[in-house]
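I have a structure I would like to understand better, so I am pasting it below and will then ask my questions one at a time.
One chain of protein is taken out of this complex; the other chains stay put.
Up next, chain A:
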Amino acid sequence: MIQTQTQAAGGAAPPLLEIRNARIVYDHAVEAVREVSLSVPQGSVVALLGSNGAGKSTLLKALTGTLALEDGEVEKGAILLDGEDLGRTPTDRIVARGVSLVPEGRRLFANLTVEDNITMGGHLKGAADLARLRAQVYDLFPRLAERRRQIAGYLSGGEQQMVAVGRALMAEPRLLALDEPSLGLAPLIVDQIYATVARLNAEFGMTILLVEQNAMQAMEIADTVYIMENGRIVLDGPAEQMRGNLDVQEYYLGFSGGGERRSFRDVKHYKRRKRWLS
């Protein structure tokens, strides 16, 4: 299992990522994130959980400086990397400073080969680094080495997710953010992806920000868990503590509506079925 890498108590070093009282709106009107503060210490795995529409992806867009593309804006608060406010830092600078995102829905360049997709992830790297990094990615995902000449759009969902993760790793991130990596994948594939993420943290000390609806599995590899609902953090704490608290967790994952509250087991099975069908 993953060892929790706790920060030296009282150390002056700021967390790798800190979000402070962020309020994020789209089109100057739609309030997607009302007030969120969270902290991702160096070397930790932080899970950000919440149901659809909670504002999770919006936070990641703010982190990567891509909000403006959708007319979004951090209206209040701040996003700090190494204690430094990112402000309006352009995306390429943020990537250069060590933040990589595996976006929701993978977003591969469907018409490009696997290798070209992976190469794109190292866009800011020199030619010499590129070969070394690609070898590392193929080492981590041997299946991609076999498929390197294939068009990415025709791979299976699981292979596509491997490309998306491999592509993000090409930037040699210090902080790897993943937006719902399990979405639409068979449980077996999800296990593999999660094992890889856990390994990146344990072996390479990579800091992970894992965004998921799939709460149970994310909590298993996380050190700290934040639960988000309607643009707010409604619950947070160490993962062990949260794991033991199924009811609360279930409640905050959005299955509390009306009288027809299902048991956790039912919900889980339902989700599984849906995943297999998609």
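By our rule, contacts are C-beta pairs under 8 Å (C-beta built on N, C-alpha and C of every residue); 3 or more make two chains touch, one makes a residue touch a chain; residues count from 1.
FYI, contacts and distances are computed from a predicted model.
Trainee: Any idea which of "Nitrite reductase/ring-hydroxylating ferredoxin subunit", "Carbon-monoxide dehydrogenase medium subunit", "Amino acid/amide ABC transporter membrane protein 1, HAAT family" or "Sarcosine oxidase subunit delta" UniProt assigns to the chain that's been left out?
Mentor: "Amino acid/amide ABC transporter membrane protein 1, HAAT family"
Trainee: Looking beyond the chains shown, say which of A:Thr64, A:Ser182, A:Asn201 or A:Thr224 touches the absent one.
Mentor: Considering all chains, including the one not shown, the answer is A:Thr64.
Trainee: Taking the full complex into account, find the residue in A:Thr119, A:Gln192, A:Gln217 or A:Asn230 that is in contact with the omitted chain.
Mentor: Answering carefully, the residue with contact to the hidden chain is A:Thr119.
Trainee: Touching the missing chain, which residues of chain A?
Mentor: Residues 64, 66, 69, 90-92, 95-96, 100-101, 103, 107, 109-112, 116, 119-121, 123-124, 127, 151, 153-154, 157, 160, 167, 171, 184, 278 of chain A touch the chain absent from view.
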